[in-house]
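Missing here: one protein chain of the complex. Every other protein chain is in place.
So, subunit A:
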Amino acid sequence: MKYKSQAVAKPYFIAAIGLFLAQVIFGIILGIQYVVGDFLFPEIPFNVARMVHTNTLIVWLLMGFMGAAYYLIPEESERELYTPWLALVMFWIFLIAAALTVIGYLAVPYARLAEMTGNDILPTMGREFLEQPTITKVGIVIVALAFLFNIGMTVLKGRKTVVSLVMLIGLVGLAFFFLFSFYNPTNLVLDKFYWWWVVHLWVEGVWELIMGAMLAFVLIKTTGVDREVVEKWLYIIIAMALITGIIGTGHHFYWIGPPEYWQWWGSIFSALEPLPFFMMTVFAFNMVNQRRRNHPNKAAVLWALGTAVLAFLGAGVWGFLHTLAPVNYYTHGSQITAAHGHLAFYGAYVLINITMISYAMPLLNGREANSMRSQVLEMWAFWLMSISMVFITLFLTAAGILQIFLQRYTETPLPFMVVQEKVALFYWLRVISGLVFLGGLGTYIASFFVAARDAKYPQPIEIGKVQPSPAAV
């Protein structure tokens, strides 16, 4: 850690991991409800558990992005954060707002929550992923504005690098497109059309800029490869992300009312959406192969390479699988969508955040890397979580193919609930994979405690001691 104010990133990272744990626990509840329909009913109905699952995901990813920005922007700008105290105040506001929202979901019926929070004044609730009460949404906007001010001023007053600029463009875009969550007309087609301006233009648009900047930063630091090379890659990756991703939004407009020409625009451009992810994979492996130093934090490098590979698989390959309109006609809104959603979010955005946390946390704790024991635990966590998530994806894909065949493709289509029972085996297998994932996450969390203990009571002999690294990167 080069600048004192980078320390504000730490609470963001800790809260992010805490919320991640909550997300996974609720994910397992949902998985069980898929096969034991009345599990926790009526106390925690499926829709409530799902809101907690998806909303904690969104909040912890945002927390991770913010923590990452607070960590990397001062270092890139070569100066302290503009107002460190504001970052801490915003952390608590964000965390408390998120906690109150989740408590609201769990404690009272959703309709009551809508009433209590004055949803009728400006109705924005009850749309997928945007279930937060309107006042929570307003809170998110306030936190985002204060955050952008803080980051923006730091960038303006300091050294301007491509990494910090791309990060900033991504974060401004994130805040801007969130504003469409306040537009909720009665016209269902318009509602859905602009809902995608938040959801798609986030995850297949500006978030890719944030992800690219974070990956570039960690690779510059851990490989020591010339910044010029990394920056050229970063530009071309994010160029491809936006060139394909913006018109690629069309793949959501096939069946919700807009004209049929979106089937052409959406199919052609979203078929190209795997490209930026493929380039990210090539980029990450190239940089690591051309490394000029061996960074002692091996775990961070593993997370970074894992991000590139699994983002390509989840967002790229599993996205392409069902993006062409004639295919999507059958797959739309099936378990195929769920399969893609899981691996894409895990591969791209969960892993990029863990990559950053894994790289930055030891430095925030005053050491370049954690003990080897702790890193080995992290690597176990990586493989446990990644392999179980790949299996979750494969089981959901199998369930999806069967579902589509039985419900949509045969001469004698069966009702939804009948089909759900026929594919239950795959839902059971998914729950088992989910438990392994939880074990992986537990291992990851344990690695922090092992690292802290090993730092306190250092081992006399370090096995596999690494070269002292060149100071200037």
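By definition in this document, a residue touches a chain if its C-beta (ideal position, glycine included) is under 8 Å from a C-beta of that chain, and two chains touch if they have at least 3 such contacts; residues count from 1.
Criterion: contacts and distances are computed from a predicted model.
> Which of "PucR family transcriptional regulator", "Ectoine/hydroxyectoine ABC transporter ATP-binding protein EhuA", "Germination protein XA" or "Cytochrome c class I" is the UniProt protein name of the chain not shown?
"Cytochrome c class I"
> Can you say which of A:119, A:222, A:358 or A:374 touches the chain missing from this structure?
Residue touching the absent chain, from the options given: A:119.
> In the complete assembly, which of A:156, A:188, A:435 or A:452 touches the absent chain?
If we include the chain that is not displayed, A:188 is the one touching it.
> Quick one: say which of A:10, A:221, A:295 or A:332 touches the chain that got left out.
A:332
> Which subunit A residues would touch the chain omitted from the figure, given the whole complex?
Residues 33-34, 36-38, 41-42, 45-48, 50-51, 110-111, 114-115, 119-120, 123, 125-128, 131, 162, 184, 186-190, 192-193, 228-229, 231-233, 235-236, 238-239, 242-243, 246-247, 249-250, 253-260, 262-263, 265, 329-330, 332-335, 337-338, 407-409, 413-417, 420 of subunit A touch the chain absent from view.
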